[in-house]
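Let me begin by handing over the structure; questions about it come next.
What you see is the complex with one protein chain gone and the rest in place.
Naming follows writing order (A and B), and every chain is counted from residue 1.
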Amino acid sequence: MTAAALIAVLFGMLLLLIRAIAGPTLYDRVLAVNSFGTKTVLALGLLGFVMGRPQFLDIAILYALINFVATIAILKFFRYRSFQVPLVRRGQGGGNG
Amino acid sequence: MAYFLGLLVALVGFWLGMSGHYSPLLLSLGAVSVAVCMILAYRLDIIDREGAPYVRIVGFALYFPWLMVEIAKSNWAVVKACLKADLDIAPALVKVKTACESDLAKVTFANSITLTPGTVTVEIEGDKMLVHALYEQSAQPEAFAEMDRRSREAADGKRRPA
């Protein structure tokens, strides 16, 4: 039954790829990739349980962190067209928030 | 100092929970990595109320079960909306005024709104939040009043009467 859950998650990832490719705006694609990353974390955990090797969870933790950083980095890049701009709060100088 | 100790305990607990090997070599390596993390956090100047909110962990632990119930309830509505044959959604943008004062309380409130499926915080300006909701009728400002009160109590304690 765990294998069935794994197949269902993989099927969901496949469907998300449609949105990531067809998504009309950039943000749809970012959303699809972010959700894809969450599902990757879950699928990695399930894969560990299906194969009887829960050490896969370490990789899943790493993916959970990378996924978040990647989403923020992509959004920041397409907002400022650069990684060099410090993120400042609106109204606290900088003037580009 | 309490923030410092809280971060230390959290890092040590995290390392012990992840490692699983307790030989002297690996324990000393863990001590070194915890020390490096503490020095980096000190240099970044983030050991304060927001960087290490572990002193409020009891408040958050009391708040979380209530939030889970809310998440389960609104999940049901969104799942029904996803699976209905005809889309009957009525998206709306709502301005919500919050009574939270500290930044930590505002972040808790905004994250609670975003975690609940069906509502997303789009923007925060001062004490007003722009919330996008899937159903117009479920996003009246009164619907957020209890979440506002509870998240403020979780983050700030009950120092001021509501």
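In this section, a contact is a pair of C-beta atoms (placed from the backbone, for glycine too) under 8 Å apart; a residue touches a chain by one contact, two chains touch by 3 or more.
In this section, contacts and distances are computed from a predicted model.
**Student:** Can you work out the missing subunit's protein name as recorded in UniProt? Choose among "Sodium:proton antiporter", "ABC transporter permease subunit", "Fe-S cluster assembly ATP-binding protein" or "Cytochrome c oxidase subunit 4".
**Tutor:** Its record in UniProt gives the absent chain the protein name "Sodium:proton antiporter".
**Student:** Where the complex has a chain not shown, which of B:L5, B:M18, B:L40 or B:V55 is the residue touching it?
**Tutor:** B:M18
**Student:** In the complete complex, the non-displayed chain touches which residues of chain B?
**Tutor:** 14, 17-18, 20, 68, 71-72, 75, 78-79, 81-83, 86-93, 110-111, 114-123, 130, 132, 134, 136
**Student:** Footprint of the hidden chain on chain A, which residues?
**Tutor:** 1-2, 4-6, 8-9, 11-12, 15-16, 18-19, 22, 24-25, 27-28, 30-32, 34-35, 38-39, 41-42, 45-46, 49, 54, 57-58, 60-61, 64-65, 67-68, 71-72, 75, 78-79
The definition used in the following text is that only the chains that are shown with their structure count from here on.
**Student:** Could you please state the distance in Å, as a whole number, between where the Cα atoms of chain A are centred and where those of chain B are centred?
**Tutor:** 19
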